[in-house]
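Worksheet for the structure shown next.
The other protein chains are all here in position, but one chain of the complex has been omitted.
We just call them A and B in the order they show up, numbering each chain from 1.
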Amino acid sequence: MIAAEGATFRAGRRALLADVSLALAPGEVVAVVGPNGAGKSTLLRLMAGEAAPAAGRVACEGRALAAWHPLALARRRAVVSQHVALAFPMRAADVAGLGRLPWHGTPEAARDAAAVERALAAAGVAHLAGRAYATLSGGERQRVQIARALAQLDGAPRPAALLLDEPTASLDARHAAALLALVRRLAAGGLAVMVVLHDLNEAAFVADRIAVLAEGRLVACDAPGRVLTAPVLEGVYGIGFRVEQGGILPRYAECC
Amino acid sequence: MMLPRRALAALAATLPLRPARSDMAGPARIVSVGGAVTETVFALGAGARVVATDSTSLFPAAARALPKVGYFRALAPEGLLSLGADLILLSSDAGPPQAIEVLRAAGAPLHVVPEAQDGPGIARRVRDVAAALGLDGAPLAGAVLDDWRALDAPVAALPPVRAIFVLSAARGAPLVAGGRTHADAMLRTAGAVNVVRGFDGYRPLSAEAAAALAPEAAVMMAHVIEEAGGPDALLRLPAFAVTPLARSRRVVGMDGSYLLGFGPRAAHARRDLARLLHPGATLPDLPARAWT
């Protein structure tokens, strides 16, 4: 699917991302973690094709993202941003329906209504279809955006990629858990998923592999059990961690 | 595109009716647009046939009381047509040109009256309006011209006064008349020189420029002097305090449409203004006229 090879991205002279290689595979969830400013969002933007790397390359199916027709790329990868505010009031179903835009003019467009319906159901928000988006809670909005992304990928002939930017950022524990469970199900359904997360426990729960970024470099990328160790985390975050069977806990008291 | 052309053809067929009827009684429903045009129509004795005027037609009082078609530079084609007039007299600067074009296309009975800024011009305009009304304009034109010419020699003998015409002084720099304005023409015909040179139309005047121009007299519309708080308040304005005006205190006020209209009353206005500008001079009395 989508893969970065030695990708470097600069803002002015500062490298926000340096020599990062990361490949997404169908059926697999890759969580990207790291301190603030580590380059997580930049990596997501590169993998989405929003920005092009200054060096190295980011490709989908072996072809550089910039060489893809925007609509063709949109049928292969969808992105869910952290916060989506609508310019004008819309219903949840209409928001999800926007995902069908790349299919306009293709034979698939005949199945728009069914695709939206499937997507809403898969994201667990079919009951919200008629609600105004602005009246939904943060978790419900995230799910509607995921439904929009699923509608966008419905009909894709080959495996497709879903990129999520901190989808649990504003959710409470229960809603975060439900959302991550949804992400797992989507991967099980064959999607290649990349998800930027802050919470290491969430990453441990959802990911097949965890990519750890620090100061623009990929420090580690492996199964959670190998990455989420006290030495790795302490090196990246600069504070102590207690890693136990039940989870990962920063040693808060040491910071004060 | 079919409709208007056919409508026009039909209208054209009705056109010969109009001159034929004017031969007998002249147009019966007149719309008069422009202060001087309206004054002329009333002076010709056709005031009773006027059904509407524009917002600049302020004299005589009967004209002021008629329905108004709006400002003469912003005419309404359908409003004019709705009056069912058989003659629409337009001052030569009536507009906007696009609306006049629509009226023309609709076959409205338009008659554009020529501009005038002196006695012979006014006489020509009187004859033009009279012809359009189916009347004999010679008596009125002759009387106006006689009155005007009676002033030519006496005014020419007067020493020219350095004067300025002030359109408004209520806020900011006073707005004064440059070249190609009725005010400029009236000053010249009343034994004054307009000290404002170098621009046409009305412009704000700075105090420095006013000092350099050194006017001895200021001519204004009477209501403008009132609005500005009287002559004393006016002369305290920086633009006037620095000029000979402050000593001469010659602030002359006259009714606006009388002073600037160049209608049939223009000769009398010329005499009145000359008297106000030259307080000591002897100027001939003009005969009392029905239209003044």
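In this section, a residue touches a chain if its C-beta (ideal position, glycine included) is under 8 Å from a C-beta of that chain, and two chains touch if they have at least 3 such contacts.
One rule holds in what follows: contacts and distances are computed from a predicted model.
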The chain that is not shown, which UniProt protein name from "Probable glycine dehydrogenase (decarboxylating) subunit 2", "Acetolactate synthase small subunit", "Iron complex transport system permease protein" or "FAD-linked oxidase C-terminal domain-containing protein" does it carry? "Iron complex transport system permease protein"
Hey, which of B:A28, B:A106, B:A209 or B:A222 is the one touching the hidden chain? B:A106
The one of B:R64, B:R203, B:R275 or B:R289 in touch with the missing chain is B:R203
Full-complex touch with the removed chain, picking from B:I30, B:A52 or B:L110, is B:A52
Pick out the residues on chain A that sit against the missing chain. 48-50, 69-75, 77-79, 81, 84-91, 93-95, 98-99, 101-102, 104, 113, 116-117, 120-121, 126-127, 129-130, 148, 152
Which parts of chain B are in contact with the chain that was left out? 1-4, 6-11, 13-14, 52, 55, 67-71, 73-84, 93, 95-99, 101-102, 105-108, 167, 175, 178, 181, 200-204
